[in-house]
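Here it is: the structure, laid out below.
Every protein chain of the complex appears in place save one, which is left out.
Let's look at subunit A:
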Amino acid sequence: MPAILTIRDLRKTYAGGFEALKGVSLEIERGEILALLGPNGAGKTTLISTVCGITTATSGHVTVDGHDIVTDFRAARALIGLVPQEVALEPFEKVRNTVRFSRGLFGKPRDDARVEEVLRRLSLWDKRDAQIKELSGGMKRRVMIAKAMVHEPRILFLDEPTAGVDVELRKDMWEIVAEMKAAGVTIILTTHYIEEAEAIADRVGVIDRGELLLVEEKDTLMKRMGRKQLIVELTAPIEAIPEALARHRLTLAPDGRHLVYTYDTHAERTGITALMNDVAAAGLVLCDVQTRQSSLEEIFVDLVGRKAS
């Protein structure tokens, strides 16, 4: 099946000369969750804004389910729902009306049952007749999501959806994302929170300074780039790493009881057997051994750092 979103050599240079996107190409499959990771100013929001029609591309092509976003913008945009980073709502309008407005704007007939369903799902039904200005920050963000969902989009863009929200809403948001994915909706989210990408994404894209550094299956990425740590716990603390273990480049934890060995899971030899032999030869007595996989965050910092240098 062809990709639902195809981005080809997308470039965006702002009037001041700032090059926000430097030829981004990307294909997004139907029903997947793609997390775009990147530091501030990396181009994540510009990429989303350009696909959604808020910003005009300098060059390049984007198609949504085969519809060009410029020449066939109606069909393309009708498939998209957008939750921008900043909360932007008419303060004096009622919750229900503002959600109804969004549905109408997308050319869908009035459907109070759908509005109710969305408001109930986002725990907003009790606030349906409240003015937006009466709502808390978290509630306003829920309204933003309701507005993006009410026209039943096939692709949902979430720009930093959980920035500054409480734990409850974050978990709720992840659940909603999972439900939408189950319903066949494709989700593209940008985030600063690596654990968010780690928890919900199928694929991860890393963007920095307007360039897409990589897009890969999350699990593959973690396996490919992942480093593991072997933590050896000793029965008695030591003051320094014995000379016999120097070649293994261990680090000693401040408590003197944990030796940490970092190794590459994809290397032909991990060096674990040799390490264990040397540990035994050095006369150290172990009471526990653990391993720890490096997180996506470490991978991300590593990638962006390597690019910068």
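The rule is short, and it goes like this: a residue touches a chain if its C-beta (ideal position, glycine included) is under 8 Å from a C-beta of that chain, and two chains touch if they have at least 3 such contacts; residues count from 1.
The working rule: contacts and distances are computed from a predicted model.
> Leaving aside the chains on screen, match the unshown one to its UniProt name from "Lactate utilization protein C", "Aspartyl/glutamyl-tRNA(Asn/Gln) amidotransferase subunit C", "Chemotaxis protein CheA" or "Transport permease protein".
Its UniProt record gives the name "Transport permease protein".
> With respect to the chain omitted from the figure, which of A:Ala3, A:Ala75 or A:Val215 is a touching residue?
Missing-chain contact among the listed residues: A:Ala75.
> One chain isn't shown here. Among A:Gly107, A:Gly164, A:Gly256 or A:Gly305, which residue touches it?
A:Gly107
> Can you work out which residue in A:Ile4, A:Cys52 or A:Val304 touches the chain that's missing from view?
Residue touching the absent chain, from the options given: A:Cys52.
> Please give every residue of subunit A in contact with the chain that is not shown.
Counting over the whole complex, subunit A touches the hidden chain at residues 14-15, 49, 52-56, 73-78, 80, 82, 84, 86, 88-93, 97, 100-109, 147.
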